[in-house]
Every structure is written in structure tokens, then in C-alpha cells.
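Got a structure for you, questions after.
In this view, the complex is presented without one of its protein chains, the others remaining in place.
And now, subunit A:
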């Protein structure tokens, strides 16, 4: 198949931020996740847990609560005292409303989905009415003494429970007055020293209020009488989160020790109707605080300071062995954070608030499989570019020639011109960006670096001509009338004629760049596109979807290629379909047109279109080179998928061709990684040495 030189890059020290909230939407089977830096991500659980959408973070916006309302509307509230609604189509923030109650600690949507309730720092609980295009303040509930850290509605919508410091209040929604105040025992392991913070409450339809608190207790209260019914001490540290299943037959709590406990309502004896809550299963998938949990019908979802999103299926609820039956651990974003300049062998790494530019090293030596070659020149760190302002970087790109760098935040678009003089680099910002280039979701340079393609969040695609140190706006493809769907993925052909753009749900649009018009649309598929690329010479568009299907579509012929049809007819190998991370990048071998290179987080693969496809009986992963087998055997067993999992232990973020060699870059090297709890939330800081989650 061939020999490759692989650049193993381990200096991309990308650390995702910790997870603060998760919100599960039962209707669309989507999961919204907010991180401590304010990033909000939306995962489609039906599409193999693909991270469909994301909203970049903002330094001043610490999201403390996240919820779905009225079906598909996503709201968040945070310590800046604002409620925000996200536009899931255009991928921006629709509006932010200040509630004038200080930092917001908690938010809950009414069972009907039409009202929002927020708990504030000043002890106020505020009710908002959700109108079709905004939210409207309705009234305040009785002001409490201290901040409201958790809220829960009774399923009938008549009462709410609010967890505060040292007590839980039960409010009557109609009158807005507190009808019960249930004092939580401060004792922590027999010593009462700190205040007891009620981190979470859950109101069940039978009137039971379940609370979790900083003394490590899970307590059951009778809201009618305001009395404690039962108490479980489950941790030595805080129990920080709780989520109840829709049927109210099980719930899940997460502790600061990284443990997640499952509670179930089980009969006291077999076939008796009397039931009680029993702690059934503990899970330890986290190394740090589990800040948030969610309970989908088939899985327990947890996330926390250690940045992992863990989806633990409930095996008794899973009927068939499929994707849902496997434990999922999602750590890294499902989008590209690295771009590459092939000509100058440069890598541009994107972090939340800065970019890093590195030059790859080189070697003159050769070797056999598995050898590490001596370096004649080591990799250099060329540039560290910090953004101004509190906003996170959405996307970035370096041009193939290496002389342009572009990146965008929510409010600004930046374009830099790089000049290389021997070993010196000078950087010059191109000023006066046109107003329409304000917020880009995806940036791409053409192969010859003369054109810049920008997908804006308004759904438009802009083409900008770059020449010398200046630029000129050439054209803007406006979205089809009526849709405002943002384009998240771009691909350009090497001859610069074709531009493919894909959104989150509709099909892939292919534009003719020369004639500046829409060429064709690849038929829409059920699952979102995770990666796409246009092959040189043939101009075949290769598209990978989140269900692990790969399609090849001929742009000139406006139809799927024969190979793609054969693949669809025969079907992929079952092991291929069982992989659990999406393909995040597709590339091509410049000299071997029959090869498609693709990779996900754990492996990279070369598909040789000239070889027969593997069927379910053949071995998909060739564990060892077949050195001792005869040529005949080798030829007979050879199939189109050549997979390497050598790099599986680390996280593969990118794979590029650079003149006959690969670049493989990974996120790792997180020794001495410090995890810091948000300083405002509680006066605690963890410093964990040598404890990397990878």
C-alpha cells in the first residue's frame, strides 16, 4: 500500500473547558451542553452523538443554567444576569434579557414549556412568559434571603421547589408565596461547619422533593408537610447535580468526587406494589466534579470539570445492540481546530483565545515501518496570536501558501498577511474589513491562495479575492429564499472551480466559482455531514456522514459515482459502522487518485477504490503486516480499507498531506493540567497534578 512519513505532533495543547450544564431535549433527542467558558454545543443523539452546532463562548458569560423550552428553543442564563436565547438555525444569539436580579444561578422551564423561572443572587425568583419571539417578565415570587441555586417545577405546574443555602422553599405558583421552608441539616460528617448549599432539587408529581446538597446528601422531602422523609448520605463531598427520568422511576445524581449514582424506584419485595427509592448503581467515569447530569430515556448523561461528556446507557432500557448500547465519552469538539499550509509546512492551531503557528521539522533519513527517524530540523513555534476582547475564536484558517491567516469571533473578522524574510516573520493586519464580514462560521482559502471563502452566520457565502496585500469582495451566494441555515462546512476543489458548502441539516450545495452560480445540490441525507472534500482531477466530492457512511459524488456529472453506488449496494463493514467517533477530515493522495484518506479520533484510514470492498466476514483491521503470507493470500485478503490504529491512544485531530508525508496532530500532553472551578461559584480551587484525563 505504501510507506508514509508521519509527523507526530504532540505540541497542540488544546484543553477543552469544563462542562457546566447539560440539557436533554426529549422531542428532538438532542443534548445541549454548556461549558465554563460560555460555549454551548448541541449534540444530536440520534445522529450518533454528533456535535451538530456550537455557539462560541464569551469570557464574561458564565452559563449557569441551560434549558429547552417550547420544544426546540434553547435558553441559557448565567452569572452576567442575562437570559439568552440561541438561534439554532443561524447559530447566533437571538437576544439577551437582563433580569435585574444579579447573577442568575438557576433556571427552569415550566412543564408546559411556556414559562421560564430564574433564581437570582439576590434571592429573587422571577417568572418569565415565553412569547413566540422573545421572553417577557411576568412577576416576582417572594424574595428569599439568599441566592436561589436550584429550581424545579412540579409536573402539574402549580408549585415549584427552590434550593437555596441551608434551606429549600416550596412556592405556590399562583400566589407566588413560599408555602414551606425546609431547613437542610448543615452537618457534614458529623461536624457542622459550613453552610449547606442545596445544589439541586427535583419536584416529583407525588409531591416529593428530592434535594442534593453540599453535605453529600440526597434527601427526600414531603412538600405537603415540609418534612424530611428520607436521607441518603452518598458522598464525602458535594452532590452537585440531579436529573429525574420523565417516568419518575429513576434519577441520577453527580458528586464532586466524580461519581455518578443511579437511584431507582423499585418494589420493596418482588411483586409488591409498595415501592421505594434505592441507590442502585454507582459509576465512576469522571476524575473531577460532576457538575451536571441529565437523564434521557435510555441513558444517564453526565459532564463536569474534567471536560468529558459521558453518556452511559441504561442497559435494561436498550433493546438492540447498537450505538446506544455503548458507553460514550466525548471530550473534543467534532470540528477542525487545525489548518495547514502545505507549501510552507506550517500548522495553525486554534485555541479559545489565541492561535499558534508552528513550522514542522524535517528529516533526510529513511527507515522501515515503525521507525522513528532522526530529525535534521525540529519543529518551531513561529507565532502566538492573541485575540482582543472576551469572545472565543469561532474558526481560523491559514492559506496553503502560508501568507494569509484569517480568523473570526462573534463580532469581528480578522485577516492577517504574513511575510517571511529568512527566519523572521512579520505580521500585518488587513484593516477595514467590510461590514458583512463580521462573523464567520467557516473560513477556507482556495488552493492557490488567491481566493478566500467565508461562510457567514447569516447563511451567505462570500468570495473574496486576495492579491498582494489587499482584498476585493467578489461575490456573495445568498441562501435560498426562506432559509437562514448557516453553513458549517466548506470544501473547495484544487482547481478552484467548485465550492461545496454544507449546513447542519439540508444537503450539500455545490457552487461554480467561475460562473458564480449554484451548480447543483447533493440530495439531503438523514444524518449530518461531518466532513467533506473535493478530489483533485476528478472533482469528486467525498462526503462523510455521522452514521459513518461515505458518499462520492461527481460534481461535473451531478450524480453519485459508480464506486459510491457499489459501496451503497454492498454496504460498509459492520465494524466500520460501529465506530463511535465521526470522521472529521477527508484528504487525498496527490499522486494516487484512487485513494481517499480519512480519519476520526482514533484511527485513520485509506480507502483504495481499486480494491474490492470488505464484507462482514473479512477482517477489517489488519493487526499485523502479513509478512509471512504468500503474495496470493495477501492479494486475496486485501480489501479497500487500510486502517491504522497506531495513533488511537491519543486524540487524532488532523491529518494532512504535505508533499508525500502525513501530519498527525493530537491533543495530549496535559501534564500538570490545572482544573479550576469558576471562582464565583464557590470558594474552592482544585489543583490536580499529573492527572490527565487522557
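Operating definition for what follows: a contact is a pair of C-beta atoms (placed from the backbone, for glycine too) under 8 Å apart; a residue touches a chain by one contact, two chains touch by 3 or more; residues count from 1.
Simple rule for what comes next: contacts and distances are computed from a predicted model.
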Among "Protein FAM114A2 isoform X1", "Bardet-Biedl syndrome 1", "Glycosylphosphatidylinositol anchor attachment 1 protein" or "Nucleolar protein 11", UniProt-listed name of the chain not shown: "Nucleolar protein 11"
Candidates A:333, A:361, A:536 or A:593 - the one touching the absent chain: A:361
Sole residue of A:11, A:137 or A:602 that reaches the chain not shown, by the stated touch rule: A:11
Sole residue of A:96, A:179, A:233 or A:266 that reaches the chain not shown, by the stated touch rule: A:266
Hidden partner chain, residues of subunit A it touches: 1-11, 264, 266-272, 278, 280, 361-363, 366-373, 375, 378-379, 606, 622, 625-626, 634, 638, 642, 644, 646, 661-662, 669
